[in-house]
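With one protein chain removed, the remaining protein chains of the complex are shown where they sit.
First chain written, first letter: the chains are A, B and C, and each begins at residue 1.
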Amino acid sequence: AAKVDPSQYRTIPAASGKSVDGGVVTIAMTPGLAPNYIFPYPPAEANGAVIGNDLMWRTLYRADADGKSNADTSLATAPSYSDDDRTVTISMKKNSWSNGKPVTAGDVVFSLGILKAAVAQSAANWAFYTPGQFPDGVTATAQGSDTVVLTLEKAYNPAYLESLLQQLVVIPSADWSIATTGGPVLDYTDPANASAIYTFLTGQSSDQATFATNPLWQVVNGPYSLKSFEPTTGSFSLAPNKAYAGPGKHTLTQVDFKAFTSAAAIYNQYQAGTITVGRLDSSYSAKIEDLRKKGYNVYAAPAPARSDPLVINFANTTGGFDKIIAQPYMRQALQHLVDQPGYIKSRGVYNGAASENYATVGLGSAFPPDFGDKAPYPFDPKAAEKLLTAHGWKVDKAGTTCEKPGSGSDQCGEGIAQGQKISFTLASASSPSYVGARDLAFSSEAKKIGIDVKVVSKSLNYMYENYTNPGAPANTNEWAMQDTGPLVMTSYPTANGAFNTDGSFNLGSYSDTAADKAIEASVFGSDPKALSAETTLLSKDLPVLFLPTPDNLIVWKSALSGPPDTFEGLLKFIYSPEQWYFTEKQK
Amino acid sequence: MTTAHPEMSEKTDVIVQTATAARPLAAGAVLRALRRSPMAVAGASMLVLLVLFSFAGPLLYPTNQTDVNLLDALLPPGEGYPLGTDPNGFDVLGRLMLGGQVSLEIGLLAAVFATTLGTVYGAVAGLAGGVVDGIMMRFVDVLLAIPFLFFVLIIAARFTATPLTLSLVIGGFSWLVSARLIRGEVLSLRVREFVQAARLMGARDRRIIFTHLIPNTFGVIIVNLTFQVADAILVIAALGFLGFGLSYPVTDWGSQLSSGVVYITAGNWWLIYPAGLCIVLVVLGLNLLGDALRDVLDRRR
Amino acid sequence: MISYLLRRILISLLVLIGISIVIFVMLHLISDSPGRVVLGPQASAAAVEAFNRENGFDRPLFAQYVDYVVQLLHGDLGRSYKLNEEVSVLFAQNAGRSAVLSLSGLVIALLIAIPLGILQAVRRNTVVDRAATGIAYLLYATPSFLVALLLIALLSQLVPLFPAEASQSTSPWVVFTDPRAMALPLITLALTNVVVFSQYQRSAALEQLGMDYIKVARAKGAPERVVLMRHLLRNACIPLITLVGVMIPTLLAGNLIVESVFNYPGLGLLFLNSLHREDYPVLLAYTLIGGALTVLGNLLADLVVARADRRIELSR
């Protein structure tokens, strides 16, 4: 198997060729990510993945791969802030719904009202929600049909607020603010009505058989509307929305999203040439050259705002793990055992298709940590061993033990008893395969200095449900670390949800006053540098261990062309087929 | 998958039950008869070969199966690695030996567990007869009707697989077939005249069970055990393929095979075919031996 | 006949009730608080409790079991929260495809296995018989997914005759409309079944061949073809009927593997995906239906056998 040289795949060919009218694009969806919902604000109990991302209903601001709002595809122009940042004025651009009605300020107010109704019913109903924060304490008013004014109780860092507005899907108030089919249009500003509307719309969305036929869902503001949906697999087809006036030639006659159950199945389809656009599992990175020969473009890059943490459970008391892991030197020693360059090079893990990453903000971020590319705790087993010895541990391949209990600087630390061993469980996701491989490598490295890491393989879903301290506190002592794959942040990649003491995504009960302060500053302060400071601090304190970030491998037929950034967007699942076109007539 | 063996499966006892007990089993005579059966010789040689390979192999060909070797991952067969390396840089040949130990152990443990449980349950039901037998066998019907693989998958998804739990789970479901088999055997033995003769002489149940019933079902039990081992190994393989196998540091042929399957299109054949061959050989060996054994025992009826 | 039928049905019903109890107990052992599973980690404890109360999951176990049975009787198999759909609807969408695949696989297997088994029995211990038995042993010892993968490697990659993926069309009739795409799944299913059936048919036929009525038929001057077709075939197939009935769980499991390897959207794949999603309502409904099918299969097989072989009702 040839080793992959990633530099060859880091560029996207410029838009080229002559556009041919028509053609159907078939997009392969990542296994396990098939949608089951259509209403853009799915309740938690639907476990919803929404059809077509934002191709049918656009968000107020639409982000590019780099997280910045795209001026062309957003529904409004850049917001303007008052001096105290608490009043935000947003001007709507001229856009219209598929039924001809304009997209208005009222629609934005309606959308926010529905979002509020959703989180009022359950905090779990919006993934970006932290109780007490957006949309709580945010009042939206429409001034005329094209100006929205947001009044905030508490000022947010403008970059952070904009990242949230990038998640605000705008839905049609004129057609959807009803509580029964064919019922009267209600005043959505009344929270009781909003709640009834929300209940009605989620109810309508629970009947999958009617997704493509329910007239409600045909009112869209994005470039496409739903043509058909296959409930058993989650495959679906989109038809162009003729009323869409955004950028792009909009020449494709149809866009098919096809569900798959395994990476192998997708690979087979590339071989057969039946998929136009999709991703390639990294276990096939050695096959890139083959695919190119078969007429595919391949682009590989790490996804922005992504980090790959080995999540630590600070509350696990099994074997005194909580006391041991509370020691910063211990986490540093463990990070020294993570061989990021080795994993990247290894054929068995990334086969070259990954990059070193030591920060929560991800690679190439606009808010980089101040240590730049240099690892704070690079792979160095010797250093790890030295750290342990220096803190009173007797390093022994057969089992390292604490020799000097106590809280002195050369002692093991508070609460660690004499003779204490370091032994814990690492739950490793059963797919993709590189996750298991890197965890094994880590465990094997730890064993060499007498740390016993038991790797157990679990399905992703199982871990999502059972291995989170906020959600399943009863299971706290079952896992000490878990590797569930990436942590993907919003375009303003603060670790607010993940590492804030009471963040809703704080899976491992990490709690640090300095970190809390830094996060507070990056969320609510106005300092553009606050986020850099936050990520620097986190990278040094190690709330998690950092693993390399794999490159996403994007594959598309070379007969398909379009602006390079529309392909780059695929790294973050941002699809823009309306800007794509075929350069050859399709069969 | 589990109940599908052409002849061992429980249907055998349902349909073509010719459950008369075997004639004496002077072990020597059986061994002599087996030695004359080409099937038995082939089966036994495969098994001996694989057992030697798995348990004695590591002595002749020691490899490091604990330390992940990132640099040497996924090497094709060549110098230093006669069968290449796996994604973690483990020597595949050495890993096959390790996996063989675990596979054989699980298979045997599961089969022993299933056979013991099944024998006791079947014997009790067969001896009790009447309503007790009816209830006990309906319970077996119920469990048999629930697709085994689904059961195991649901459980395996929930609990981490270790060799011990895996054997218990597999054994915990495959005893049903043995139970039916043994019950049928006991039922037919119970009315056999030599058992009645013993009763006539005043023998108690205990004596009848231990001196007449058990020795006479022994052959059936041994044959059943052989098939159970084979089936258990196949089940582990299927579980592994569906993603519910064992994980580092232990491994078994099924898990090896299934983790290799990811690489089938990537051309890393050495991750699949050797492990596949091992499974095929061990199951084939066990089935050949079991069938030969049954033939020999049948012939002495 | 009638009393035999009633007795068989009664026993089947008992077993069905047993199955529903076992499955219900499993459901509770696996997830005692469905609310948490449904609402996810972020939901508050209060919300979880409310969900459980609304859906009756806080009631006494027996009451819940009664509810469960009543639901089942109304054809309500529960709702998959993960797929946001009624399980019965999901099954309705998938069952056809799986059924057509299984049945075609089964029919092909039987069409091959019955003549093959009889041929082997008639030509016992000849090269043909030995070869067929040898292949059967070999295939039987090969895990079915490996059979599938080897077929892909051979017939799709080495000699690209058939696609490696099954047809993705949603029509249940793809087996007929798109036989090329369904060739490999069908071959896999057929192969794994033929192995079992033919060996079984062989020993059943051997047993019948030893019966005097075969001799009698020959003594009547019947040519070999008539002996086999008119006398042997029917009698030698009777055990196979029972086998097919009993093998339903195995057939379902076979589908699981085949559908997964060939990415064929049927019940097996649904089950597998649900397994990875931990979607218990789907898993348990599938298990329940599998159990019910097994009971039904056994019952049907017994009745067919009782019709084909009138001795049965007397001997029970």
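What we mean here is this: a residue touches a chain if its C-beta (ideal position, glycine included) is under 8 Å from a C-beta of that chain, and two chains touch if they have at least 3 such contacts.
Please note the rule applied: contacts and distances are computed from a predicted model.
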item: Identity of the absent chain, which is to be given by its UniProt protein name, from "Monosaccharide ABC transporter membrane protein (CUT2 family)", "Glutathione import ATP-binding protein GsiA", "Sarcosine oxidase subunit alpha" or "Segregation and condensation protein A"; value: "Glutathione import ATP-binding protein GsiA"
item: Partner chains on view for the chain not depicted; value: B, C
item: Touch criterion as defined above, residue of B:Ala33, B:Ala203 or B:Ile222 at the omitted chain; value: B:Ala203
item: Chain not shown: contacting residue from C:Val22, C:Val175, C:Ala217 or C:Ala285; value: C:Ala217
item: Missing-chain contacts mapped onto subunit B; value: 21-26, 192-194, 196-203, 207, 211-212, 215-216, 218, 300
item: Footprint left on subunit C by the chain that the document does not show; value: 3, 7, 211-213, 215-223, 226, 230-231, 234-235, 238, 308-311, 314, 316
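The rule we apply is simple: only the chains that are shown with their structure count from here on.
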item: Subunit A-subunit B separation of Cα centroids, rounded to whole Å; value: 46
item: Multi-chain contact sites of subunit A, meaning residues that touch two or more partners; value: 268, 271, 459, 462
item: Residue list for subunit B, restricted to those that touch at least two other chains; value: 157-158, 243, 261, 264-265
item: Of subunit B, residues touching subunit C in the complex; value: 1-7, 9-11, 14-16, 138-139, 141-151, 153-154, 157-158, 230, 234, 237-238, 241-243, 254, 257-258, 261, 264-265, 272, 276, 279-284, 287-288
item: Contact set on subunit C toward subunit B in their complex; value: 11, 14-15, 18-19, 22-23, 26, 30, 136-138, 140-146, 149, 152-153, 157, 192, 195-196, 199-200, 203-204, 207, 239, 242-243, 246-247, 249-250, 252-254, 256-257, 260, 271-272, 275-276, 278, 283, 286-287, 290-292, 294-295, 298
item: In the complex, subunit A residues that touch subunit B; value: 1, 263-264, 267-268, 271, 283-284, 286-287, 339, 342-343, 345-349, 351, 428, 430-431, 433, 436-437, 440-441, 443-445, 447-448, 455-459, 462
